[in-house]
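Complex shown without one protein chain; remaining protein chains in place.
Chain nomenclature is as follows: A and B, assigned in order of appearance, with residue numbering initiated at 1 for each chain independently.
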Amino acid sequence: MNFQYKLTKLSTAVCLLAGVVASAHAADEIVIGASIPLSGPLAGFGMYQKWGYETAVKDQNKAGGILVDGKKIPVRLVIRDDKTDPNVTAGNTESLLSRDNAIALLGSCTPALVNAGALVAERRKVPIVAGCDPLGAFRSVRKWNYAWVMFFDEGDLATAPFRMMSDYGISTNKKVAILADNGPDGAVVGGKIWPETAKGGGYTVEQNTSFPTDTQQFTSMVAQAKSTGADVVLVDAIPPQAIAMRKQMASAGFSPKVLVMEKGAEPEFFAQATGKLADGVLVGGYWDPSFPYPGAADLAKRFESDTKQTQSQHIADSHAAAQVLMDAIAAAGTLDREKINAAIAKTNKNYVIGPVKFDATNTSAIPITLMQWQSGKAVVVWPKDRANGKLLFPLPEAK
Amino acid sequence: MSLPNFEVIAGSLASGLLLGGSLSLIALGLSISLGVMRLVNLAHGELLVCGAYLSYFLLNYLGIDPILGLPLVGAMVAVIALPFHRLLIAPLAGKGMEAPMMTMFGFSIILQNLMLLSFSADTRTIEASYATQPLAMGPVTVPKIYLIGFFVSVALVWCVHMVVSRTAFGRELRASSGDPGAAATLGVDVRRVHAITFSMGAACAAMGGILIGTAFSFTPSTGATYLLISFAIVVLGGVGNIFGTLVAGIAMGVLQSVGAVILGDGYRDLVGLILFLLALALRPGGIVSGRA
Partner (left out) sequence: MLHAAYEPTNDPEVIDMIQKNVSRILVPSLLMALAIASQGFSDYALEIGFRLLVMITLAEAWNLLAGYGGLVSLGTASFVGIGAYALTGLVNKAHCPLYLAIPAAGLAASLLALLVSRAVFRLRGLYFTVGTLALAEALRMFMVNYDGFGGASGLFLAEDPPSLYVLFCIALVLMAFTTLVMSIATASRFSILLRSVRDDEDAAAQIGVRAFRIKLIAFVVASFLMGMAGALQGLKVGTVEPYGMFGIQWTVSVLSIVIIGGQGLRWGPIVGALFVIALGELLADYPALHLAITGLILIVVIRFAPKGLVGLASAMSAKKQGAVT
């Protein structure tokens, strides 16, 4: 028999068979799906998100699950790795809905990934709750109906260093150098808000350089920053770049008085990789176990005993996001997506991340604080009423 | 866009020149594989990162300084590379250039993902006190590690040159790359020559990787960028031409810095690639004439 004919028959049979295979339907489970970066450059964030989501679901199931249609049904969390690739986030989100029959979704991290997943959810009219996505970048995509984000606002974040400097009366030569990546929030923070706030506060922007997120060498821009003699250096870059840049600043003998490294200086491995060079680096934060929110300190302790690693603020926004979603399902009392979505809109409660209440743009803002690495620990240094340590100023000179 | 002042430009160019030395060492491994074995080693970048990881762990667990431990890592990688050559490349001898190239491609995918599985995607950097210190040479400031890297690289390139031009093995190597058939009839064990060449290439990549890991940072996927830059340098310098590779590497470093000064650091790699494409278009045989 003709080989080609055989193969045609076989392939078509396989296709048709595959098409009719229906996935297993467990009617006695509430499936929540999440596609997060467990590999790739953002794997550090993904790890915290995974723990936050899983722990919230575990706790809910300890209480027997969620009360829906009169019955207590356990929650099943399905997590997919999107390898820090928005195409994969979109694909994962689709298959979480079609293969795993997720009722609702939890978001990924950083605008590109969250947007990719949220766009799919929005089209399919499935509620999705996310942290880890600055609000300005989220709002600028479109008018959302089914996607909800609780995080900080870039404007808040960007103005924080300036507000801190004026609060504490820090004296500098008022010269600012800005080095930001050209991703969505880097462009907004570095391209617009920082220069505007600087000018408004009487600072002069001596340099404003933008670069792509896969740059490894910063010698030129660092040398230029050094030559401007700026006392205040504001950086917005992801962790691999922040680490390289900090090292290269030291190699160039450049030591400004105030060094802010947004995004990049957040995870613990930044401090691990840069060692003493991390001391004095400021980064915007929105949570610390010492904050007066329900369960904050306990959450950190649980994380550290579970994973033997230092806590990060990302466990809080992910834990809270999962709780917000599950509370909405409980409030709706049904698995109807429209009713769940309506319940999310009515959220108004204090979670481990702080008060959560969504406004007309489907966002809930978390206030910003400034943290500073000191001897390998992240210390909250501003605002005064949240601080649990003293500000180190100026930046210690590298030996 | 206003050009920065003289000190910045001079510093950038000097740094570029010094960094170019390290780039030459990395490219050298690719050049000798290509020149002697006609092997397009697409796993070159991953071998570089392996060297960085090896040095990182030697430093963190045994306290061995990365620069002092450079020969050790080179030797280790060379030894580890031998069985892989026997397993992957030797059986494909005589089957054209595409099969070994694709095999190395598959090997690079495996290596990258094994490193990802074992070491996670966390960015690492090799810590050394001299890695973050500046060195002022008159009006110009360069990172100290660049200077160290430059001297180490030039020394190693010179060593390879000595091996190739003065030793008996070197003679066999040159015979095999010129005409393997004729060399075999003269009693040269071409397979052994290829195996050792492959090891040397891997060792060069690994040692270059240590310099990169100390000056900057690395993750399992850092290799890809250096693969392309290495190709660019190899083509610019002439395949198999050791001195040419050194000159081309340094030139590449300088030209990348020029691009960075004028257009911005983000354009560094793009400048390198454009130079590569120009070199390919104008003179696939290389710009520096003469063979090693």
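Criterion: a contact is a pair of C-beta atoms (placed from the backbone, for glycine too) under 8 Å apart; a residue touches a chain by one contact, two chains touch by 3 or more.
The model shown is predicted, which means the values in this text are computed figures rather than measured ones.
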### Task
Give the residue, chosen from A:87, A:145, A:171 or A:361, that touches the chain omitted from the document.
A:87
### Missing-chain contacts mapped onto chain A
2-8, 11-12, 14-16, 18-23, 38-39, 80-81, 83, 85-87, 90-91, 94-95, 97-99, 111-112, 115-116, 119, 123, 141-142, 181-184, 187, 212-214
### Task
May I ask you to list the residues on chain B that touch the chain which is not drawn?
34, 38, 40, 88, 91-92, 95, 97-99, 101-103, 105-110, 112-114, 116-117, 224, 228, 231-232, 235, 264, 266-267, 269-270, 273-274, 276-277, 280-281, 284
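To be clear about the criterion, only the chains that are shown with their structure count from here on.
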### Interfacial residue positions of chain A with respect to chain B in the complex
39-41, 43-44, 182, 209-212, 214-221, 223-224, 226-227, 239-240, 243-244, 247-248, 250-253, 269, 273-275, 277, 398
### Task
Please name which positions on chain B make contact with chain A in the complex.
4-5, 7-8, 11-12, 15, 19, 116, 120-125, 127, 131-134, 136, 141, 143-146, 215-217, 219, 222, 225, 257, 260-261, 264-266, 268-269
